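Everything below concerns the one structure shown next.
Shown here: the complex without one of its protein chains, the others still in place.
We just call them A, B and C in the order they show up, numbering each chain from 1.
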């Protein structure tokens, strides 16, 4: 039996093209695949960023991310979903997160893609710290907009 | 100057991973890239499909698709967008269309991705014909749901 | 004036394109569709079914009130089904 949901938490980089091919191979009959890749930006609030650290709760992270992906699979009848989330130190331009959702039609594929990234931002145990060019660092504050985006899917 | 919008209409297949890398290279500063790939399904309305033919209006197609991509670029301030649409004969499992949108944040990237595929379905000069296992063929009827999805973006 | 047809309209009319001499009474896309709908050709009646057939003039989607000019390329086709 092919796995519907593939979840990986890792410090190394990932290859979106390879993940796409793997998802295609395990989702015969899909009519559409939606995806989102998040990338570290070089600035936040007008301040230059030199790096970002992603802390997580190792014993809980994969379980929480898998629960989110399985919730998406159930809600939209996905044929398959892939979530890869990086942890540790990343520099601007590096990929942070990938979500992909394969479904029979485009609407569930794209809705599930949005759901996955919205819930990862607010319901999985990751915390971002930004390191600025002036040597200071600050934890990223939770955004009311992110909470509102996640609440759309209640 | 790097092209913001890349549009290709072609009969051959495309490589989503390669398109992703090319879009990344021309969109420094992007925080997120949304994408959608459409794939030929093996059935329609419960009937087995052996192939699909995509007819288009060659003198108009690229211009119309480019206008849609540039509209998305303006509306969401995209850093870049790529649209590849195939024409001709395709068999189940083959890729039909790819749209990708790169933006500073995830909301515009994902909204633009949905917009691009919704408008391609209803405002670009493509027509699909399905060839069934029993030797018959039929033009795909325009869906009211697709019109409604496109109308969301008015 | 050059007319182009696509998809099932092309099949029903039995031709992908044709050259016509535009009657002087026809000034708009809508008037052209009415005129084409009265021709005694297979599929001609499709032009009379309002709202089904879409039109492009010189490769731009247009509405029925659009004025026609000598030398325009006018295309008629069913609702699009791309993506």
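Definition applied: a contact is a pair of C-beta atoms (placed from the backbone, for glycine too) under 8 Å apart; a residue touches a chain by one contact, two chains touch by 3 or more.
Keep in mind that what you see is a predicted model, and the values were worked out from it rather than measured.
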item: Contact list for the unshown chain, restricted to visible chains; value: A
item: Given A:2, A:21, A:63 or A:89, the one touching the chain that is not displayed; value: A:63
item: Chain not shown, touching residues in subunit A; value: 38, 54-57, 59-60, 63-64, 85, 96-97, 117-118, 120-129, 139-143, 146-147
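Methods note: only the chains that are shown with their structure count from here on.
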item: Other chains in touch with both subunit A and subunit C; value: B
item: Between subunit C and subunit A, distance of the C-alpha-averaged centres to the nearest whole Å; value: 48
item: Inter-chain centre distance, subunit B versus subunit C - centres from mean C-alpha coordinates, in Å; value: 26
item: Computed distance of Cα centres, subunit B from subunit A, in Å; value: 23
item: Subunit C, residues touching no fewer than two other chains; value: 83
item: Two or more partner chains touched - positions in subunit B; value: 38, 117
